[in-house]
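For this depiction, one protein chain was excluded, whereas all remaining protein chains were kept in their positions.
Chains here go by letter, A and B, matching the order in which they are written, and residues are numbered from 1 within each.
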Amino acid sequence: MAELDPRAPTANETSWFCCGASWGPCGSAGGGACGNCSSGSRHCAWPNTSDACFSITRPDKCGNDVLRRTCGHTFYVKSLCGTTEIAVKIADCGPQTDLWCGEQSCCSGKCAKNRLLDLTPSAYSAIGNLSSGVMPVNIRS
Amino acid sequence: MADILGRRRFLSSAVLGTSATVLTATTIGSLAPEALADPVKLDVEAGAPDPNFVEGRITGIAGGLLMVTGSDRTLNQIHLTKATSVWKLRPTTADAARVGDGLYARGVRMPDGTLAADAVWLNIVNLQVHITSIGRDVLHLDHHGDRIVGHVVSGTTAAVYNNTPAVGDLSLLEVGRHAQVIGAWRPDTNEVDVATVYAAA
Partner (left out) sequence: MWLASAQQAVVGGVLLWASGYKLLHRNASAHARRSVLARLTGTERVAVAYRAVGAVEAVAGLLLLAPPVFAAEAYAAVALSAGMLGYLAYGRWRAPESSCGCLGDKHTPVRGRGFARAGVLLVLSALAVTATEPWLNSPLATVGVAVVEGAVVVALSPELDHRWLIPLRRWRVRRRHPLSRHAVEIPLESTIQQLWKSGAYRSVVEQLTSDLLDHWDEGEWRLLTYAARTADGPVTAVFAVPRLAYEPDRARVALVPVAEDIFV
């Protein structure tokens, strides 16, 4: 499977997660692996922020060679359906990529496989609807 | 109610029949998407708080105005209009909102500091869980060590297995497997009403 080349965008799936002080079952989420994650900010989670992170998310099990990117790195994310692109900073470790190997979602004739990103509600809702659990996106550095 | 039915009839005839007063997709195609892209979305810096997004709990409701206290104690006022979608387990209307509901809202920040909401999601949660037990109309879930009770709602709860189209048949859910649950939290409890269960492959 293709390595996430910093120059070329890749098509993968993203879901959304809550972090920081928040209501409901999110209340115990805390500031995430980077300590500053917040649901209302343009943040994301990445499956290879550290060795410890990688040992939990294991994107290699899905055939993805994911580059190490640490807290504060910026990604540009766009839904496969639309043209709006947003910028997000890594603020947490995630998603649990190896539990969803082979999963695919499609929009407007274009499909993407495997969950390589997780977005805060603020970021996800800027390019999609929170009522959907997963969305295909283009990710570039 | 008659208003809603009348509007629905009008919209049905617009899309299923023909109507000269309606813009169709072919007309829209002539408008460059870039010109219509909402510039507000692109303005927010990576890592920055999003001014057009609100998170918190409803502390007051006055007509079409929601008073929301954020988890960081900031206060926000959110205007709901007829063009605002409201989700509370399913698409619904503004009068479903209750004091105490958790909320995410996206819209446009007005000069007076209020948010004109395009979309509001009440009590929505997206949980990565393990199914620990299945009972009548209920899924017992483990969420990072915490117990959550997921209520199956007849006619609403759907399952997505291995990214096949969603179905209403939940009998393929297995105990011990990982799942993702989109649902509506029941405020101040450890219970959710389940909208969609994504069952891992």
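Keep in mind that, in the parts below, contacts are C-beta pairs under 8 Å (C-beta built on N, C-alpha and C of every residue); 3 or more make two chains touch, one makes a residue touch a chain.
Since this is a predicted model, take the numbers as computed values, not measurements.
**Q** Which residue, B:Met67, B:Ile134 or B:Val149, contacts the hidden chain when the whole complex is considered?
**A** Answer from the full complex: B:Ile134 touches the omitted chain.
**Q** Of B:Val44, B:Val129, B:Val160 or B:Ala200, which sits in contact with the chain we cannot see?
**A** Of the listed residues, the one touching the omitted chain is B:Val160.
**Q** Give the residue, chosen from B:Gly6, B:Gly100, B:Gly113 or B:Gly168, that touches the chain omitted from the document.
**A** Considering the complete complex, B:Gly168 is the one touching the chain left out.
**Q** Touching residues of chain A against the unshown chain: what are they?
**A** 28, 30, 52, 55-56, 81-84, 106-109, 129-132
**Q** Pick out the residues on chain B that sit against the missing chain.
**A** Given the touch definition above, chain B has residues 4, 8, 10-12, 14-16, 19, 21-25, 27-29, 31, 33, 35-38, 63-64, 79-85, 87, 90-91, 94, 116, 118-119, 121, 132-138, 144-146, 152, 154-158, 160, 165-171, 173-176, 195-196 touching the missing chain.
Criterion: only the chains that are shown with their structure count from here on.
**Q** How big is the gap, in whole Å, between where the Cα atoms of chain A centre and where those of chain B centre?
**A** 19
**Q** Which positions of chain A touch chain B when the two form their complex?
**A** Listed in rising order, the residues are 15-18, 20-26, 28, 38-43, 72, 74-75, 82-89, 91, 95-96, 99-105, 121-123, 125-127, 129-134.
**Q** For chain B, which residues are in contact with chain A within the complex?
**A** 33-34, 37-38, 41-42, 44-50, 53-57, 70-72, 87, 91, 102, 104, 106, 119, 121, 123-128, 143-144, 146, 148, 160, 162-163, 178, 180, 182, 185, 187, 190, 192, 195-196, 198, 200-201
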